[in-house]
Every structure is written in C-alpha cells, then in structure tokens.
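Heads up: the structure comes next, in structure tokens.
A single protein chain has been omitted from the complex, and every remaining protein chain is retained in its original position.
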C-alpha cells in the first residue's frame, strides 16, 4: 500500500513539474481560456464519482456519487464549451499587417 | 505485477515528456556538456548493479554485477568530472561588452 | 481505482492527451487543437471507466451524466463578461464533487484506513469543502449578488485561523483514529464555514486573485483524491490544475505587486479608506468628443489602453469601430495590454478578441512600453491604476513598484472615464493632472461611440479613394 502512495508521489512530482514548465510558457493572451481549460480537465474527477455510483456499495455512497457526477460533468461540458468559444474569437490579422 | 508495468509506463511517459520539454530549450552553447551530463545521470543504473552484487544471490549474478558496478561507476565519476570541467571554461564577458 | 490493464492503458492515453492539451494551449495558433486533445482525453477516460467491470448500476450514472450535461451547457454559454463568476462557480462544482467522493470513500473504508491514506483524505476533504463555499462566495461577490466591499471586524483573522486550526486538529485526530466516524462531519462542516469567513473580508476586486488561489486548491484536492483512489490520471490532472492556478495567482500578485497574505487578509481595504478621495481639487483639462476626434484624425500612431472600465461599459465593440475607422485613415493603432488590466488575467484580450480585433495587435506591457515615446496619442479607455505614474515615481503610493503602462510618455494622453473616481486600488492618479492629458468624461461605450460618429462621414470616401 505505502508503495502505492510513494508511487503516487512520483506521479505528482513529475506532473507538477510538467505543469510548471508548460504553464509558465503560456502567453498571457490565453490566460482566461487557460483557466477554463484546466478547470474542465480537473473535472476528470468525474471518473472517480462514476465508479462510486456504479459500484453502488451503499445507498449513501451512491447518492453522494450521483451528485458528484452531476457537478463534475457540468464542469466538463461547460468548461470545454466556453474555452472553445473563447478561442474561436481569437483571430490573427495576416502577418503583413504586423510592423 | 502488470499494474506495476503500467505504472512504469506512466512514469516513462511523464519523464519522457519532461525530457523533451526541457532539453529542447537547452542552448546549443551547452550541447556538449549536456551530452556528458545526461551520460552521468544515466549511470544511475549503478544502483541496480549494486543491489545485484550486494544480494549475491548467485556467484554468476554477483560477478556480472561487480563488472556492471565498475562500468557504471566510472561513468558517474567521469561524466560529472568532465561536465564540470567544461562548464568551468564558459565565461561571460560583462554585459557592457554586448552590443 | 482499478487494476484492469485495459483501463489503465486508457487512462495513460488520457493523461498524455491532457498534457498535450496544455502544451498546445501555449500559443493561439495551436490552442484549439489543445482543447480537442483535452476533449478526446476526457471522452476516452469516461468511456473507458464506463466499461469498468465493477459498475453494476448504470441507470443513475446515465441520469447523472445527462443532468450534468444539461447544467453544463448554459454554464458554457455565459456572456464573456460573466467569465470570472463562471470560473468561480466551476471551482465550486469541482470542489463539491471532490468533497462528496472523499466523504463517501471515508464512510466506505473507515475504520480500516492507513494513516498516510487518511492524511491525504483529510487534505482532500478540508481543501475541497473550503474551496466549495469560498468559490461560491467569490462568485456571489463578482456577480454582485453579495456586497462587494470587504467586511472586516477586529479579531477576524484570529477567528478564521482558529476555525482552520480546529478542522486540522480534527483531521489529525482522525488520522490517528480512523474509526471516529462521528467526527468526520465536523471536518467537512468547519471548513465549509471557514470558506465563507475567508472571503468576507476580501473586496470584490480582489476576487480574481482569490479565484486563481482557489483554482490551485481545487487542483490540489483533486490530486489528493487521486492519491486516495490510486488514480494516476486524476493525480496528473490535479497537479496540472494546481500548478496552473498557482502560477496565475503569482503572476497576478506580481503585476499588482501584492503578496498572497496581503490579498487574503484584505489589507487593501484599509489602504482604500486611507488613500481614497484625496487632492480631487486639482484642475484637469476636459475636452469634447469632437475635439478628441479632430486630434485623432490628424495623428499617425495611436495606442489604445483598455481597462476595467471598458469591460464594465461593454465598450469593446465600439472600440472596434474606432479601431476600424482610424486604421482606414491609415493611423497605426495598437492596444497596450497590462497583465492585470480589468478583473481577471487576460480579461482585455478576451473582450477585444470577442470584438474581432486581431490578437497580434494586442501588445503586452513589456513590448509596448518602449513605444510610448514615439506615440502621438495614448487613448486610455476605462483604465486607471495600470496607467498610474505614481507607481513609478511616488514611493509613498500603495501601488509603488507595480509595473505600469508608461502612457505618460506619449505626446498626448486622452483618458475616457465617467468621473474622477479612483480605480480598484482606490487611489488618485497624477496622470490626470498632467498638462498633456485630456480628460474625456463619459461612459466608455457612449463616448467612444461619439468619437466614432465624429470621425464618421469621411472614412467611407477615404476608403474608396484608397
């Protein structure tokens, strides 16, 4: 068990490092869409909730799980939707226009 | 077991990504020292070899292990040594000199 | 979360896609591909999970997914100006989900929960629940259903920290005695209360910084949930979200030169009171839309500096018209974007992009500041603090040291705002009293509209003449 946790620590360390490296380089132009994107990705928690509901170990867990799925799923849909809407708005003038 | 392998795949994926992200950004100025550094880091294989020798399960494995430790250890020492020697050579003229 | 190799592979793929998604997000050219990668990753992960052997009851899963989608769509269609509160709301949802799952897991597993595992579980639940109520409060303040102004009383910080301390103490007790089920509700409840109290003393304008902090909390709690469920995918997503929220808050506080503590303990509230409404009496030069228009007609290089006021007034489309008629006249128009102009990171970019202004004409502070000396007119539209020279010159100013747009270096400065009232920082702006500065008093939208009308008639012909 403890080795599973250690392992999770490794994953966390690596992913955290990637997060810092990648996000530090994201142009300020995109900070708002970035927020909504990470938000949608974060909603991957839905998989945990799904299993909770699906396994239906106790009614209590199933009820909490259902609410959790609803909350997370609305983030998934809403997050991706608005991110895409924002990005569709970003248009480049053709470089010729540039000084 | 198989879950251990999956897990190794995760680690490999994450570390590989970090490798690409970080190394793509290393200035050409430092490509030679970079080679010798990664080389030294790679020699971390020595830990595997050490355990092989130390556990001394069979004479055969112990002998192979000993050779392996020797090879890897010489990379550790040699690699770090030359990298540091190279880097010590890189000097900056004070920014004033810059155009 | 499972040991089916097949699913693990699915999750591996999803993780890779998530990482690529963020990577592609780094430039406008590839950003949309990034979103697609994220969507595919998500679909793969959910699809794979549904095939999980353990799942016996599909009905409720399906129902929940449908309801979630139905709620999600409107959340995805909100107006661009509502994005800040929407973001806050979605943090609340995320944290809600995490807290619920954490709670369920606890009651399923306790009393036999290993110490470390219980520790992680406590982090998950505490972070989750305080993020939940905190984000709801933040959303409320941004939506202005709650009072914007900071509500402070003496001993506030002691009370808050006390609450948190109790929650943590309970957590520690639970780590040692995972069987104490009756205590768990308190470990959920107290942080819920703390979340509310935490936001009360913080002014509405500080919410964006708070939001990104809450963002990273949400990420961390999700990662913790990943630890509990041994889901690498979840750990990775959580870590990415956490670091992103953290980095954004750092960027913001830097650009506002404030410290987290400073934001969290609402120090600005006092400053506001103290610095507010000083030296209003100095004379300013105020001109009409005609005069402004006639000046703008005659120059070569204009830099437009949008700010929170443009957002409030919804003036971005009028600004677009101004941009058009000026460029049609051959005037070189750029936009100077301060990292914290408006009320969320990238606020101005999104609004101007919405108004179809090409993003390569939106110039970051560091790049544009060099150009102001060669600029004929710096047209400030509803921006204030981000143009305040006091940040450069007056060590006594509360925003001293905050990097600003050097509009005061331009040949002429025009400022569109409704009155002399200060901006977010609540301090007066010397810029307005400079001889080169012309104040254009009025609502951003209508005033810009007037200028466009003044410029009006001609461009069509000019265009055809060209």
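A, B and C are the chain letters, set down in written order, and residue numbers restart from 1 in every chain.
The definition used in the following text is that a contact is a pair of C-beta atoms (placed from the backbone, for glycine too) under 8 Å apart; a residue touches a chain by one contact, two chains touch by 3 or more.
These figures come from a predicted structure and were not determined experimentally.
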Partners of the unshown chain among those that are drawn: A, B
Chain A, residues in touch with the chain not shown (by the definition above): 2-3, 6-7, 9-10, 13-14, 17, 21
Footprint left on chain B by the chain that the document does not show: 1-2, 4-5, 8, 11-12, 15-16, 18-20, 22-58, 60-62, 64-93, 95, 97-99
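Rule of thumb we're sticking to: only the chains that are shown with their structure count from here on.
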Separation of mean Cα positions, chain B and chain A [Å, integer]: 33
Separation of mean Cα positions, chain C and chain A [Å, integer]: 16
Geometric centre distance via CA averages, chain C-chain B, whole Å: 41
Residues within chain B bordering two or more other chains: 7, 10, 14, 17, 21
Chain C: positions in contact with at least two other chains: 19, 23, 232, 236
